[in-house]
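Structure, as structure tokens:
Only one protein chain is missing; all other protein chains are in place.
Naming follows writing order (A and B), and every chain is counted from residue 1.
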Amino acid sequence: MQYPMNTMGEQVRAAAAEAHVVANGSDKPTRTLWGDAFKRLRKNRLAMFAIVWILIVVVIAVTADLWVPSVLGDPNASDTATMVMNSRLAPSLQHPFGTDTLGRDVLSRVIYGARISLTVGIVATGISTAIGLVMGALAAYYGGIWDTIIMRLADIFLAFPYTLFVIAMIAVIGNGIQNVFIAIGILGWPSIARVFRSAILSVKESDYVDAARSMGASDARIIARHIFPNSVASIVVYATMNIGGAILTESALSFLGLGVVPPDPSWGTLIQEGQKYLQTEPWLMIMPGIAILTTVLAFTLLGDGLRDALDVKMKDA
Amino acid sequence: MADNNTPLLKVEHLTKEFPTGSGFLGGRFSKKVVSAVNDVSFEIRAGETFGLVGESGCGKSTTGRAIMHLDPPTSGKVYFEGKDISKMNKAELKDMRRDMQFIFQDPYASLNPRMTIGEIVSEPMVIHGIGTPEERMDRVRELLDVVGLNPEHINRYPHEFSGGQRQRVGIARSFILRPKLIICDEPVSALDVSIQAQVLNLLKDLQQQYGTAYLFIAHDLSVVQHISDRVAVMYLGKMVELSDWKSLYAEPNHPYTQSLLSAVPVPDPDVQKSRKRIILAGDPPSPIDPPSGCRFHTRCPIAQGRCAEEVPEFREIGAGHFCACHYATPFPIKESYIDL
Partner (left out) sequence: MAKNNDTFVDLKTQPIPEGQHLLEVDDLKMYFHTEDGVVHAVDGVSYTLDRGETLGVVGESGSGKSVTAMTIMGLISMPPGKIEGGSVTYRGRDLLNMSEEEMQHVRGNDIAMIFQDPMTSLNPVYKIGRQVGEGLRLHRGYSKQEALKRATELLDLVGIPEPEKRVNEYPHQFSGGMRQRVMIAMALACDPDILIADEPTTALDVTIQAQIIELMQEMQEKNGNAIIMITHDLGVVADMADKIMVMYAGHPVEFGTADEIFYESRHPYTWGLIRSIPEQATDEKKPLTPIHGNPPSLVNLPQGCAFAPRCPYATELCHKERPKKFVMDNGHYSECHYADDDAFVKKFAPDTSRSRGTMPTAIPDNVDVAASKGGEA
């Protein structure tokens, strides 16, 4: 007989759990599930790097007005003096990311771009999540005709290529930052609704929900006290990853000239401006590219880390 | 109507069918059904323990859930204190649930992992709007003490407890409203033998203290026999035998009951080696397409031609002793009974 190690992993885990019955009223401090999850997250190096990186980016972006213009120069300067003196300088101590054709400091523009990209990522994800939660909850909890309508609607949304759909919507409602929020936010709900629906469906089948029903609990109470707290973990994970996705979509839109309107810098517009000088001044495109790459990667890694940390199955092992 | 002669719970011709598969539109047009419970009737008197025993898939848990209206029955009636549950409106059903509670099999799955022990145990009081938060917590502490848990652990989470301790939490929750009936669905089968004995004793003590009736559902005949006043045996959705615990053991009439009894391992090597055992061949048939006539005839050691054709009547064969077998007779079966 074979003992394939993947199934054996389960057995070993079970054996370790068996050997690890600790309970018995020992007086260790009470640990909550979220507390435990955080403890596990802290052990995940990649996720911790991601958190640190995201925090750095956020702090720099939030405090940008206080120091960036004076230290690095106005990101949106358009006077001829700057332009003549500083046009297309290579990276140096004074301009770590170099300067663009108009003599504006690229680092300063990348930092202001971060403000826009992060805001789009977070706000758009917030909109998607809000819609997705309501739709997913309706579909899963009431089932039947609700489920059919909402899920078929989601299927229709998902059947269109996402970026094309966003572009089409922007074309209808016009570009500009608010419209980018709305387009990305509204069109992002189907996948969140799906994830939430399946999470709810599995929680709904659990004994503790039956227990609450058998006690006579109302629907509202069952959703608020039992189903939501136990299915929200998957949404936290999914939303975190979705932020990265939204940033990417915004960059794509801006790159195509459909998102943020110049001279406001977003990472997408910076790349779009920089690509013309890829041969001669590659930093114009590479630097904002790295900013997108690292930030999106950080959100993805954080999401991965959260998923592992929140996995209730792992807690007994 | 609710005089002293009215049983606490009366189940009449309870039948529960589930559509099979998840085909187009959830199998709504498929004719095939799983006949999980078929025409089951019994009564539970106030303060007694009624045991329901059978193998997995025999419909014993479905019966419990149908009584509780977690999965409403397909047909048949359930009367609680003389009132028909299916005719109750929402408010009446909620009131009924104060008096009828449930204990689940899996002590890991039946407690919400995101709630503290205090929140879990007091939830029935919150739902029924009983007491102030302080009064509730006092009552929870009192009950945790009764079920043998440290009242100081009120703010802990379920994952900090062992299986047996979690089952005690579930028991505390079911008793907090002092219900008249508790449906115990395999409450000890997930526990080690030593912990199982603790929980069984606890259930007995609580019953004496509060006068609660139990519907005790389990697959382990020796456990059911130990705790029950009367025992019913189910096979493939049908009740095959029902009697008080003594005569069920002393005079099992149905061949299925006999085989169940003989299969229970006895912690005594001499007895175990010397006794004769009926080892049934094969698995129970599928409830989607149950055998004709007596549902047990495909595995029955004494089946005759008639068993495949006629559904045996659930008839009284002794005082309060019912059996659904054409050849049911107190053992040993006399030669003359067998219709060859």
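Here is the rule we use: contacts are C-beta pairs under 8 Å (C-beta built on N, C-alpha and C of every residue); 3 or more make two chains touch, one makes a residue touch a chain.
What you see is a predicted model; the values in this text were computed from it and never measured.
Chemist: Of B:L9, B:A172 or B:L280, which sits in contact with the chain we cannot see?
Modeler: Of these options, the touching residue for the absent chain is B:L280.
Chemist: Touch as defined at the start, partner being the missing chain; which of B:Q165, B:Q207 or B:S243 qualifies?
Modeler: Counting the whole complex, the residue in contact with the absent chain is B:Q165.
Chemist: Of B:D95, B:D145 or B:D268, which residue touches the hidden chain?
Modeler: Candidates B:D95, B:D145 or B:D268; residue touching the omitted chain: B:D268.
Chemist: Which positions on chain B touch the chain that was left off?
Modeler: Answer for chain B: residues 55-56, 162-165, 192-198, 200-201, 219-223, 225-226, 245-246, 249-250, 252, 255, 258-286, 291, 298-303, 331-333, 335 touch the chain left out.
The working rule: only the chains that are shown with their structure count from here on.
Chemist: Suppose each chain is reduced to the average of its Cα coordinates; what separation in Å results between chain A and chain B?
Modeler: Chain centroid spacing, chain A to chain B, equals 48 Å.
Chemist: Under the stated contact criterion, what part of chain A meets chain B in this complex?
Modeler: Chain A residues touching chain B: 21, 23-25, 30-33, 206-208, 210-218, 221, 225-226, 229-230, 312, 315-316.
Chemist: Residues of chain B touching chain A in their complex?
Modeler: 65, 68, 70, 93-95, 97-98, 100-102, 104-106, 109-115, 123-124, 127-128, 150, 153, 155-157, 159-162, 165, 170, 173
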